[in-house]
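Selected chains from the complex are presented in situ; the others are not included.
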Amino acid sequence: MKANLLQLSIANGVANITLNNPPVNVLSGSLILALKQMLKELSDNNDVKVIVFDSANPDFFIAHVDINILEEREIFNQLQATAPEGFNLFQAVGEMLRDQPQVTIVKLKGIARGGGAEFVTAADMSFASLEKGKLAQCEALMGIIPGGGATQYLSEKMTRSRVLEVILGADLFDAATAERYGWINRALPDASLDTFVSQLAHNIAALPEGVLAKTKQVLSPVKNIAGFKAENDAWESLVFNPAVTEIMMHALQHGAQTVTGELKLEELLRKKEVGSKII
Amino acid sequence: MKANLLQLSIANGVANITLNNPPVNVLSGSLILALKQMLKELSDNNDVKVIVFDSANPDFFIAHVDINILEEREIFNQLQATAPEGFNLFQAVGEMLRDQPQVTIVKLKGIARGGGAEFVTAADMSFASLEKGKLAQCEALMGIIPGGGATQYLSEKMTRSRVLEVILGADLFDAATAERYGWINRALPDASLDTFVSQLAHNIAALPEGVLAKTKQVLSPVKNIAGFKAENDAWESLVFNPAVTEIMMHALQHGAQTVTGELKLEELLRKKEVGSKII
């Protein structure tokens, strides 16, 4: 495992976890495993009250799940085997963020697509840069549906009409629209985002003993296991189609998982002209 | 039945259905029947992936249910008899839009009131002209409550406080407010609405095989039969009041179901001064 996929700093009850998996922060098996281990350790640290996630990459929060994740077969199997009953390993990432005793906050400055968008949606709170934060469930363009909880988490946050638009339209949403749809807590001007999130995190960390735990307990989300299973079954029914492999391979050959390709991933997946060259 | 109540065109997997029931597109028994037949045929057409509804009338999408619908008794009885178990014939229109294998999208450029607003709300997605799209549940002004699913569909989309405002306030909502309330997906500048909806529809129609069906399956709305029944019972308890007939007749005599009257329907139903004449 790469040693520095995650950078952790802790101050005044607030842990900051910076995701750092160049070049575009794909959600690889190694990254999921590192997150899982770090969150497990933090869950035993009573001094930490809030966990803020951000990215070392100004353009990407999490690109999406690593298209090559099956190459990390050992880690993949380990994650699958340790996922909670009723959830697949991707859904288990979102559940982990919600079950954490701390408050989990995403500070979104770049793009989060697919499993990265699900990470944002699952967190307890999320705040995005008005100028730079972007979200997409791009799975439909790959021939699958989201399989990491998006159908369930998005349905908690926005109308079914908007969930259908997000998943089937599969376009990149700017932060202002994401806020209007309820996808994130708020979009804030980039210049004030750091201060806002830091102030909020430290205010929460400074709350009198017991308030945070009791609030998370009373507001613990209903786990609609049947919904997660339906999502997983539908995802599994599509993901092994040869057409899906073909789309993924084509995408990898034409820039997916590189900075240039990921900045225009929708166009690339739709096999459109990008710049002057037909891909 | 009028032959051209509906205009159908199909291209690249997208069917466009234009409603055309002059002068104000009332939702008559004939129109419901024509829609039902056309949607039935389309449901067997695997090449069609998306259905976009618009109106031939620039001022009205659907005025509301035809006040004279009972005069089409044969059609009315036929629709009632073929409504799915637990739904009345008006609620069955909304359910039809949701149960369609294709994605149903409303492009709203004019006014949609009553059963027309319920049509918009029930569709899988809806996009409105910021300048021209308007929505109202006007039933309260007629002495009834909405009986075509609005109490259920609106409750999925907005807070109970806002549903109460929509139904009891019974005013015409502009598209921007409708978006903020979650009633529609989005309000877009009139100049960009056609392009936006067309692009979205064609993007969805171009998705790899299986994605659309699996997404609609996982996101199929819960059918709260008890809620639809409660709505229908309350509607039925009011609709036969003599006062309701009196309001309807007064409205018809003073301009309802004509362009001029429908542009100011709320004032007309409140029996207020319209222009210089007391109606």
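Order of writing sets the labels: A and B. Residues in every chain begin at 1.
Quick note on the criterion: a residue touches a chain if its C-beta (ideal position, glycine included) is under 8 Å from a C-beta of that chain, and two chains touch if they have at least 3 such contacts.
Quantities reported herein were computed from a predicted structural model and do not represent experimental measurements.
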For a quick check: 2 copies are placed, so what copy number does the complete complex reach in this file?
3
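Heads up, the rule we're going with is that only the chains that are shown with their structure count from here on.
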Rigid-body rotation angle, chain B and chain A, from Cα fit (steps of 5°):
120
Gap in Å, rounded to a whole number, between the CA centres of chain B and chain A:
36
Chain A residues within the chain B interface of the complex
140-145, 151, 155, 158-165, 167-171, 177, 180, 227, 230-231, 234-235, 237-238, 241, 243-244, 247, 270
Where on chain B does chain A make contact in their complex?
103, 123-126, 156-157, 179-180, 182, 184-186, 200, 203-204, 206-212, 214-219, 221
